[in-house]
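Attaching a single structure in structure tokens format; questions to follow.
Note that one protein chain of the assembly has been removed; the remaining protein chains are unaltered in position.
Chain lettering (A, B and C) follows the sequence in which the chains are written, and residue indices restart at 1 in each chain.
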Amino acid sequence: MQQVASAPPAHPPTHVEEPSTGLNNRKVLMWAFLGSDCMFFGALIVSYLVYRGRWQGHPVPTDVFDIPYTSVSAFALLMSSLAMVLALAAIQRGDIRRLKIWLLTTAGLGLVFIGGQIFEFTTFGHEGLTLGGNTGGTTFFVLTGFHGAHVSLGIAWLLSLFVQAVRGQMAQARSLDVEIAGLYWHFVDIVWIIIFTVVYLIPI
Amino acid sequence: MTRAGSLRPRLITLSCAILFAISAGGCTQLANPSAPQSTVFPGSDWGRMIQDLYGLIFWMAVVVFVGVEGFLLYTVIRFRRRREGEAVSQTHGNTLLEVAWTVVPSIVLLMIAVPTISTIFIGDMPPPVTTNPVRVTVIGHQWWWEFRYPDLGVVTANELHLPAGRTATIEVTSADVIHSFWVPKMGGKVDAIPTRINTMWFTPDAAAVGEHFGQCAEFCGLQHANMRMRLFVDTAANFDAWVQQQRAPASAAAAGDAQQGAELFQRSACITCHTIKGTNAQGTIGPDLTHVGSRTTIAAGMIDNTPENLAHWIRDPQGVKVGNKMVLPQVSESDARLFAAYLQSLR
Amino acid sequence: MSAHQPEHAHPGAQQYITIAAILTFITLVEVSVYYIAALRPVLLPVLVVLSAGKFALVVMYYMHLKFDNRLFSGMFLFGLATALFTAIAFIFLFHLLQPRFVT
Partner (left out) sequence: MATATARAAPRAGILARPVAPMGIWSWLTTIDHKRIGILYELTAFIFFLIGGLEALLMRSQLVQPDNTLLGPGQYNALFTMHGTTMIFLVVMPLSAAFFNYIVPLQIGARDVAFPRLNAFSYWVFLSGGVLMNLGFLIGAVPDMGWFAYSPLTSSQFSPSVGVDFWVVGLQVLGVASLAAAFNFLVTIIQMRAPGLSFMRMPLFTWTTFVTSILIVLAFPVIAVALIELMFDRLFGSTFFNVTPAAAGAAAAGGDPILWQHLFWVFAHPEVYILILPAMGIVSEVVPVFSRKPLFGYPFMVYAVVSIAFLSFTVWAHHMFTTGLSAIAMSFFAASTMLIAVPTGIKIFNWISTLYGGSIALKAPAMFALGFIAMFTIGGLSGVMHASPPVDTQQQDTYFVVAHLHYVLFGGSIFALFAGIYYWWPKITGRLLGDGLGQLQFWLMFIGFNLTFGPMHFLGVDGMPRRVYTYSPGMGWELWNVVATIGAFVIGVSVLVFIFNAFKSLRTGERAGDDPWDGMTLEWTIPSPPPHYNFVEIPTVAGRNPLWLQKHPELAGRHVPGADPIATDTGHSGSEGSGAESHDGHHAVHVPDPSYWPLFAGAGIFVAGFGVLLSAGGNLSLLAVTGVGLFIVIVSIFGWSLEPVNEPVQA
């Protein structure tokens, strides 16, 4: 375990340089990522919009949409955002018990959304809307599928925070971990706000 | 400083002279009239509009080039380090100067932008001369050109005929991947895109009567380099004669090699891909061969249309142009000669 | 650039629930206007405005951009604005602008 000769003395390495802005590095990173992800979803949504009205053959997405059904799952995702901020408020107060409850609620509502999407995809598939059938199916499935992948990743993240909370590793001092996960989660939610309006509700 | 001061005028003269020499040399070379695909000797109204715009921008660029590079060269020579540790004045900037070289280039660019935009709109509008235009549909294929004259009932390949003095309106599309239709003498290129029809127009000059080269300008796969074409600008009389000839069904083969070749052709796999009007050959995958004998080249402008070349092509199309869609069972040398004789007779 | 935003600057649970109520209400309105035939002609602008409102509420309150450092707003809005510009340009290029000269 030789050290490099030029290494500085290894005093307790707790001294971290003060960042130039007083902000947290990881939070800056998350916001930069969200700015970038706007372009990612922007490109996917615009691929859908470019073909909208130029679909050939049937069924096309608007033939098979079930607006009440999707409204309910969109609502579940919207309410998961509420659960998410309540989880954040809980850990900021140091209330780990409520943190656990709200984290689990958020992930649960996310799972409801994902379950709804799986069911929706299956139903649409049975009704003949397929990935390769026409540009409507192609752009719809890839757009909503990648959104679903984002949600699934978020659920995994929330559950890992929940497990850490159960194992007693979360404390008020780690509220930033929850806040950053929350930023990601809310972003996924606002993307769905746009997709729900642009893809499902707005007529051709 | 006095030494440098006396050097200054000479340096300016020298560097400017060198730069002008380079640019002038460049300009002479830019205008190489013997290059058959040269872009700067327009032979149509549209081509001339592009050339006028190019000339304007080019000469402005030459002035800027000589000015900037001359100033750079002068500065470097004039202010090169003569001894170590020279003290120099620490200018940080000059707002007036910097505003000036923000505003002046903007004005120069505006001088380019205005004629540019007006030319865009002229090209986008229907042609100015509309009396008796010639309509042509250009279809790009991997790797040959199909030319259809919907109003004249003529279908041909790789060699486009247009009359001088009449506006040609060109509709460009593709049967497979993206190609680009480009005959530099007549004007800029237009992409041939499947599912889309792009349009352009131009009026060949009377002085442009003759043969012009063009070729596919968008990378379209293996044989992109050999997707060439010829444009023949004809006099009005010659064009009408050419149309009459092309509309007619294939001339029946008289006797001899050509007639044997015709029988061979009708029994061969050729008819599944090629059309010869007035015969059983009605394929649409390859070029229409009804008047193939009247064309000057084969294989999309690759080789001259001679009996020997044609026979060679039929015997070994993949050897001549690897990757092309013409895949034949082995043809004997004598059969190939008969095929060639027949096809050569289709004038 | 301001230093740490104190955590208590975040709104409390009460405000979060109020926002959620507004979001629920907007969603209900959205789905109902979708079914009102009389509103068909103005459906597009109405839905765009309503969903933009939902979007803004979540971003400002749940993601705290209203209270947080302006750097974060800048980073997010720059990405959002670029995406919006590009999307609008695509809609023009593919749906609204067509070459005039078509024979």
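Going forward, contacts are C-beta pairs under 8 Å (C-beta built on N, C-alpha and C of every residue); 3 or more make two chains touch, one makes a residue touch a chain.
Since the structure is predicted, the reported quantities are computational estimates derived from the model, not experimental observations.
Every visible chain touched by the undisplayed chain in the complete complex is listed here: A, B, C.
Per the touch definition above, the residue from B:44, B:226, B:246 or B:305 contacting the chain not shown is B:226. Residue B:190 is the one among B:136, B:162 or B:190 that touches the chain missing from this view.
In the complete complex, the hidden chain is touched by one of B:53, B:152, B:264 or B:328, namely B:53.
What subunit C contributes to its contact with the hidden chain is residues 71, 78-79, 82, 85-86, 90, 92-94, 97-100.
Think of the hidden chain as still there; on subunit A it touches residues 1-21, 23, 25, 28-29, 32-33, 35-37, 39-40, 42-44, 47, 50-51, 54-57, 131-135, 138-139, 141-142, 146. Although one chain is not shown, part of subunit B still touches it, namely residues 26, 29-30, 32, 34-40, 49-50, 53-54, 57-58, 61, 64-65, 68-69, 71-72, 75-76, 79-82, 86-94, 97-98, 101-102, 105-106, 109, 112-113, 116-117, 119-121, 123-124, 142, 176-178, 180, 182, 184, 187-191, 193-196, 198-199, 213, 215-226, 302, 322-323.
Note that only the chains that are shown with their structure count from here on.
Between subunit B and subunit C the centroid-to-centroid distance comes to 49 Å (mean Cα coordinates, whole Å). Between the Cα centres of subunit A and subunit B there is a gap of 51 Å.
Subunit C makes touch with subunit A in their complex at residues 1-4, 7, 10, 12-13, 16-17, 19-20, 23-24, 27, 30-31, 34, 40, 43-44, 47-48, 50-51, 54-55, 58-59, 61-63, 69, 71-72, 75-80, 82-84, 86-87, 90-91, 94-95. Residues 20-23, 27-28, 31-32, 34-39, 41-43, 45-46, 49-50, 53, 67-68, 71, 74-75, 78-79, 81-82, 84-86, 88-89, 92, 175, 182-183, 186-187, 189-190, 193-194, 196-198, 201-203 of subunit A are the ones that touch subunit C when the two sit in their complex.
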